[in-house]
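With one protein chain removed, the remaining protein chains of the complex are shown where they sit.
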Amino acid sequence: MSSADTFPRLLSEHANVRPNAPALREKYLGIWQSWSWADTNREVRQMACGLAALGFKRGDNLAIIGDNRPQLYMAFAAAQCLGGVAVPMYQDAVSAEMTHVLEDAAIRFAIVEDQEQVDKLLEVREGFVSVAHVIYSDPRGLRNYNAPGLQSLEALRALGEGFDNGNPGFFDAEVAKGQSTDVSVMLYTSGTTGKPKGVCQTHEAFITSAKGGVAFDNLSAADNVLSYLPMAWVGDHLFSYAQWLVAGFTVNCPESAETVMIDLREIGPTYYFAPPRVFESLLTNVMIRMEDASKIKRSLFDRFMAVAKRCGADILDGREVSLGDRIQYAIGNVLIYGPLKNTLGMSRIRVAYTAGAAIGPDLFRFYRSIGINLKQLYGQTETCAYVTLQPDRQIKFDSVGKAAPSVELKLAENGEVLVRGPMVLKEYYKRPDATAESIDREGYFHTGDAGVFDSDGHLKIIDRAKDVGRLANGAMFAPNYIENKLKFWSHIKEAVCFGHDKDSVMAFINIDLTAVGNWAERRNIVYSGYIDLAGKDEVYSLIKDCIEKVNAELAAEGELSHSQISRFLILHKELDPDDDELTRTRKVRRGFIAEKYAPLLDALFTGKSMQHIETQVKFEDGRSGSISADLKIVDAKRLPAISKAAA
Amino acid sequence: MQFFFEVLIAGLLSGVMYALVALGFVLIFKASGVFNFAQGAMVFFAALTAVGLKEEFNLSLWVAIPLTMVVMIVLGFAIERIVLRPLVNQHDITLFMATIGLTFFLEGLVQLIWGSTVRKLDLGIPDVPIEVVMSKTGMLVSQFDVIAAGICAVMVALLAILFNKTKIGRALRAVADDHQAALSVGIPLQHVWGIVWAVAGIVALVAGLLWGSRNGVQFALTFVALKALPVLIIGGFTSVPGAIVGGLIIGASEKLAEVFIGPYVGGGIEGWFPYVLALLFLLVRPEGLFGEKIIRRI
Amino acid sequence: MIYREAGQFKTTYLNDSQIFPIAQDRYAVAALLIVAFIAIPLFASQYFFSAILIPFLIFSLAALGLNILTGYAGQISLGTAAFMAVGAFASYNFMLRVPGMPILVAFILGGICAAMVGILFGLPSLRIRGFYLAASTLATQFFVVWCLTKVPWFTNYSSSGVITAQQINILGIPFDTPGEKYVLVLIIVSVMALLAKNMVRSNVGRSWMAVRDMDVAAEVIGFRIVRTKLIAFAVSSFYCGIAGALFAFCYLGTVEPEAYNLDLSFRILFMVIIGGLGSILGSFLGAGFIVLLPTVLSVIVHYTGLPNSVTSNLELMVFGALIIFFLIVEPHGLARLWQIAKEKLRLWPFPH
Amino acid sequence: MKLKLLKALTVAAVAAASTVTSTLATAQEQFIPILSYRVGLYAAGGSGFFGGAIDYFNLVNANGGINGVKISWEECETEYNASRGVECYERLKKKNGGASLVEPLGTGIAYGVLDRLPVDKIPMTTMGYGRSDAANGQVFPYVFPLITSYWNQAAGMIKHLGDKAGGLDKLKGKKIVHLYHDSAFGKEPFPVLEALEKSLGYQLIKIPVAHPGTEQNSQWLQIRQANPDYVILWGWGVMNAVAIKTAARNGFPREKMLGVWWAGSEEDTIPAGDAAKGYTTMTFNTPGNYPVIDEIRKKVYGAGKGNLADKDRIGSVYHMRGITAAMLWIEGIRNAQNKYGKGKVMTGEQIRWGLENINVDEKRQRELGAFNMFPTIKTSCQDHEGSGAVKVQVWDGKAWKAVTPNWIQGDRAMVQKMVAESSAKYAAEKKITPACLPG
Partner (left out) sequence: MNEQEHGRKIGDVILKVENISLRFGGVKALTDISFDVREHEIRAIIGPNGAGKSSMLNVLNGVYTPQEGVITYRGQQRKDMNTHEAAESGIARTFQNIALFSGMTVLDNIMTGRNLKIRSSFVEQAFWFGRARREEIENRAKVEEIIDFLQLQSVRKTPVARLPYGIKKRVELARALAAEPSMLLLDEPMAGMNVEEKQDMCRFVIDTNDQFGTTIVLIEHDMGVVMDISDRVVVLDYGKKIGDGTPNEVRNDPEVIKAYLGAH
């Protein structure tokens, strides 16, 4: 592995070592347009010089907003070449949400994808934030814009080329000035509470982290990834940028958000990263599609999935499996698993990771059983995504693996996971208070998650440390843990549990419209939409079933057996980041929800069987309105705790 | 000159026979838009069935013919039910192909039942020159042809009555004019199509009996249908009078061509002359003599 | 099931417009060609060559020609055999009258003659369409066969109008045995199928389909209807002409004009429809079906022990019934069935 | 119930066992493929002819085979279609130890397999059709236009017309219309008719009838206009009946019509009804009853193995022609056995020799129970026809009757010269060096 210690140097090294190998691809105009490492290097150089010509200085922040596009990945490198900091932002944020970051990071330069982002920035600029230079890569619809400081990426590159010719040596000197301890990127944490904070990460942090992962999973220049997760998310930054430049593999950008599945299938990545949500919706999709299949196919599928469940994961992990099972599995691989992986675009996957939330054991098992080496990792924005990784062949469904290379890991007294190592953030931008709060004197970063080590030294995360509450009887209450258990059922899309300081646990449920809708159709249940479907008695009893099964599981988990859900309701609207109920990474904001739906919560705890509620909602076009409904509340059966020994 | 008229009259009279076969086509095409290639096979089927019934069961022809009529009606409805209904709304050419398939089926079926020997059919009409005409003008006019022409005229008249005076006829016309409209006034389309096929079957029977008694009842009857095509082109696929006029034109012109042009080019031009004539005709009037002009809107 | 397409992505338009964009298809076609060019010549029996494979390939070529006209350009023709006859008799005469004429050149010239006849008889298509056109192409059928029978020059004054195809010799290599003839036919058919595929995926193919699907719109966007139709007639007839020449030279050897009768035209039309209109593959499937079906049927009914007069008629009925059945089940032909099956395989185990 | 289908099915049920044995031929059986056609336009001819052949096979087998060698056969439906015929030929030629010989009874099919015969070493008989010049066994060693060819027939026709007129010289100035099926078949006699026109001085008027010949009004109007002395009807299939009927409607005397032998069967005259009375045609069989036919009635039909569904057709023209053909084939095989080993199964090559050395004189005819059923025949390498003699028959309204008591022959010398010329041309085209094959 290379000794280059900043991203710009890594890039130029690749451009030297493998100038003609593809660095980036993008499905555009119907084909996968490719940029070789040499192309990439040249364009980055032009972009950087162009930015320099516009006055971009060392230490300046460059906002990068848009879908995953090669030009935008290059923009990261361009900023870093000049000693600047790339600040990727969520492309689906509305302008008001952007204002905070733009102000906080004092953005003067922004490289954005298209008209949509330009419009938002110009709107923000109307106020008081001054984004002096907005550079767009897709000129469509922008021909008649004549806002000052607005120009196309093409123009910027032309400008850069001129500048480069006029100032030979400037670029190389700038790259040479770069230090591995410079901040390379600032990622804003979604922040379950409060305003987002900018996490400043150095070149070193990400490169070390990336190298660890590359070595851990033997990634090479021959690998391919599909980049479709938000660029502002640490996961994408690590996998599609840091590891890209470290390992030198090819990053592929899909044509558009709608075509991700098609593009995934076309590219057939060898290395894949997705939050559990994606895996889950894929599986749901598989199951729904299989339900329409002919009887023969379905019985084949069921039969071989049973085989896979029995021995698939063991075969993947190299454990001993009987010959008969191996033969059956091989047949299954030809008939079912292979084609299945293929239609999912996963037949070439060597390593797949999931992180960002806990993944359901069934879900996890499913992918592993059909031969996809899916592993979990655990980490935060503040730790460059990795804290722990699951080593090959040591996969456990309920743990997140062992400490990643060069990570020091320990548990605080209250169970909080503490991390030390080069990947820990340098600081929160302009927030010394927050920095001090989360990095202790020994240099440990407080993750805020509560966890335990199992006998093999694998870390198991239970919940957010601060969310771990106590029931009135003093028993431990880990709402997230329960919610995740609930969400493992395909019919349940979101769940929010409450119980801190209370006698019992209550739950809000969001049903999964696709899964439940399909379920309903097969039973000839007519419904007009989410609200209608959510209120059906049949649906209630379906969900009740799920909850009671979760209760049964909890009953076997010692202290957590007290956290069995006693009552629940199905919410009349889907929780939505636009309504601030979820974060952009789709984590529930429990406090906000408790406040917003206080009457419902009251009703749950006071034993009512029906409650009226009216809620404000924002529509996609920015209008808002209100919906109201009478919600049923249903009791769920609880089971007596089962002692560990018995289990 | 006398010879010319003789040829002309002979031509016109055989044209009547062509027209009779073409009539079956027109009926079906008009009502269901199906180009029924099996019309020839139906002619063969009907004629052979009639003769077969007569000979094998020693029936009188006047018993065998009504029986055959029943068979043809059943056949018509069966075709509608088994072949056409599943193919409703398919492309024209698909339906056309289906009727070719039907041709094979009917040919096989009828020969399987009655055997492939050539049979004699005697309607009791002698096919000899009419003495009176012969002696008065020296022209030769076949008695059979004249009677056949008469039968043909009766047939057309009956069809006209069926079409214009009966409830079924009105339904038929409604269907022919506009399928959608017919549906919307509540006429069961399938029912109407079945009737049309049955009527076409009866027309085929008449044609089969006449042709069969002329040439013997045999497989070659299926080829008569080929001659009906140029008739249709000239007369238009949807016009009953067109079929008659077209038949006369084709009959007369092919005879005249064969007799007066044939010897100069080696003869045997009857095989293609009607087609080339039809082709030339089409270049002038692409929709046929009586066909409706199609205005193509965009 | 067989299709594993993940990871097959295209980085250039050239790659994207390949004839077989899916790798598995390419392997399958390669395997098929290897079998056809190497395995079959090594192992197939005489019967297979001369009774099944050679006619299958020749009919496929003729069906391909008709498919270009009917399937792609939407012009129904019942005169295919006539164009075949022109090709055959023209090639024969070129071989006969031009000393030292290479046979492949004679085939091509024969094809060109057929193309010219095709253009001539395609002219009515400019004014008429649909069944009117179909009926008028019958004129071609009858007229051409009549001409060949009537003008003794065409048949080299053979008293009976029968011609005997010359021996085939290419660059000193004789093609005499059925196996050798098979290889020759296979090469010609493969090359022509490739050319046809190229045409239909290029502008000329699109012009045909445009005229077929919506001629007014085609004209409005700039296609020249007249030219398009005539090219379709020419290309189609060229293909049929070559097929006709092969029919005479590599299959029957000795032919009379009557061999190219209406019956043959119909059989080829069947192939195209059963195989699938507007599909190159369909031409081959259709030819296979129509060539094999009677053979298979007669073998099957042969074992029923029924007398031949019964079996022959039964065969006819089954043939007719199968055609109807096929049209009902899949009016778009075998090629569509294949396409559906392929789709299913690509989506396996999912139904959609 | 007199339904053909039921009859056929019962026959089938009874015959099932025997059919199975005949299809599963052992090495001790002489296999003969039957390229028949029993559907379509020409089904009447095909079913009669091949029915006759098969009936005779059954008779031979019932009598113990050829020196103990039984005959086996398999039918394949050609529909009178050249490419299907070729397929049948190819399918059956190697079956059951190999085909002994073929007889496609169709010009198109005969041409289709012509080139294949020398390669496969299978002889083909084309009895009364096909290339007339194939009589030259030096150029066409495997083709046997047995008994007589079109050219000899045409010469015979003119001879007969001459006889009728009172001598060939009386034909001078007479008008003869050649009304022919517009195909290779109909044009085959042109060279002979034209050559004789020159030498005899009659006026030949050629009038073609387009296939299939269901409409002949214009032709007959032309004939009426020309007012010929004779009309030669060179037709096939439906064309014949139509010609007879149209002649009647045009008042043309049937007695002046002379049909080719393919226009002289019950299938041609019965559909024409009364109109056919007095109509004459050529034939190479003498109509009537023969011991061999009685034997077939008794031993074959009596045993329920008869091939014809309609027993009335036994002894009909086509049936008799089929019997004749089969008889000559068996003679060929017998000859071969005599040379190559009695009681053995013969190869095609050996049978070719056998066919080239047929000698059925009157004595042999009597032995075969077919005296005078067909002309005596003696083949050789130079003459694959072996006879060239024809007869004239007349339809009396119910049955065919021979007109000429004796077999007649036309100008054989002239025909032979033409055969030599034409076959030499073919040999040149095909680069064949004419030679007799060794025995």
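The letters A, B, C and D name the chains in turn, as written, and every chain counts its residues from 1.
The rule we apply is simple: a residue touches a chain if its C-beta (ideal position, glycine included) is under 8 Å from a C-beta of that chain, and two chains touch if they have at least 3 such contacts.
Note that the structure is predicted; figures quoted are calculated from it, not measured.
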> Among C:125, C:207 or C:254, which residue is in touch with the absent chain?
Replying inline: C:207
>> I'm checking contacts with the chain that's been left out. Which of A:258, A:320, A:413 or A:433 qualifies?
In response: A:258
> Thinking of the whole complex, not just what is shown, which of C:218, C:269, C:310 or C:323 touches the missing chain?
Replying inline: C:218
> So that we can see where the missing chain sits, which residues of chain A does it touch?
Replying inline: 28-31, 140-141, 143-144, 255-256, 258-259, 262
> In terms of residues, what is the contact footprint of the unshown chain on chain C?
Replying inline: 12-14, 16-17, 195-196, 198-199, 202-207, 209-210, 212-214, 216-224, 231, 235, 278
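Everything below uses one rule, namely that only the chains that are shown with their structure count from here on.
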>> Between chain A and chain D, how many steps is the shortest route if every step has to go to a touching chain?
In response: 2
>> Can you identify the chain nearest the overall CA centroid, using each chain's own CA centroid?
In response: C
> Can you give the whole-Å distance between the Cα centres of chain B and chain D?
Replying inline: 36
> Once you find the CA centre of chain B and the CA centre of chain C, what distance in Å lies between them?
Replying inline: 33
> By residue number and range, which residues of chain A touch two or more other chains?
Replying inline: none
>> Which positions in chain D are in touch with at least two other chains?
In response: 5, 38-39, 47, 182, 210-211, 309
> Which of the chains touch, listed as pairs?
Replying inline: A-C, B-C, B-D, C-D
> Taking the complex as given, what residues does chain D use to touch chain B?
Replying inline: 2-5, 38-41, 43-44, 47, 182, 206-215, 217-219, 221-222, 224-225, 237-238, 241-242, 245, 248-251, 267-268, 270-273, 275, 309-310, 313
> If you look only at chain C, which of its residues touch chain D in the complex?
Replying inline: 45-47, 50-52, 55, 142, 146, 149, 159-162, 164, 166-167, 177, 251-259, 261, 263-264, 294-295, 298, 302-303, 305-313, 315-316
>> Could you list, by residue number, the parts of chain D that touch chain C in their complex?
In response: 5, 8-9, 11-12, 15-16, 19-20, 23, 34, 36-39, 47, 50, 74-77, 79, 81-84, 86-91, 93-94, 107-108, 111-112, 114-116, 119-120, 131, 182-185, 187-188, 190-191, 210-211, 307, 309, 422, 426, 429-431
